[in-house]
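Yeah, one chain of the complex is gone here, protein chain that is, but the others are all in their spots.
Take a look at chain A:
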Amino acid sequence: FMQRGLDSQTKKQLEEEEKKIISEEHWYLDLPDLKEKESYIIEERSFMPCEDLLYGRMSFKGFNPEIEKLMIQMNSKSKKEEIEVDDKMEADVSDEEMARRQLYIFYYLYRYETLVGTIGKKFVRKRDQGVLQDEDEDGSSNTKPSKKVKKKFLKPQD
């Protein structure tokens, strides 16, 4: 019902009519709006933020090493010394992660190479087909006959 190219005037008229219809049917309180006073008092029913309580799970003298690690983590979080702890932990983790990610990258590169080789053959031009056949006969892609001057896709060396 919102037609294109409708004048702004006619649009306004339509909206006013709609509002009239709605206001007759809608029930509303005939009270003045209560201004929500800008309250700067926040109500809080828990003791945790008031007294800065520690975390409830504790372990002492190495009885439960995981809980002791957790204690350091949780209690330093509240004192905002977490930054240092996180940096140290992140450094340890990132070395392992880096090594693992590098392995993944090498794996994917290898797969990519072989994939490129097989798909590359599809798009090779007629001129280069002779080259390809030579390659296949040779059995290895790195050795080329000396008379070939053609530019080929250079595979990245490991």
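Operating definition for what follows: contacts are C-beta pairs under 8 Å (C-beta built on N, C-alpha and C of every residue); 3 or more make two chains touch, one makes a residue touch a chain; residues count from 1.
Definition applied: contacts and distances are computed from a predicted model.
Enquirer: For the chain omitted from this view, which of "Rab-like protein 3", "beta-fructofuranosidase", "Pyruvate dehydrogenase phosphatase regulatory subunit, mitochondrial" or "Exosome complex component RRP40" is its UniProt protein name?
Expert: "Exosome complex component RRP40"
Enquirer: Which chain A residues would touch the chain omitted from the figure, given the whole complex?
Expert: Chain A touches the chain not shown through residues 37, 39-64, 67, 70, 74-75.
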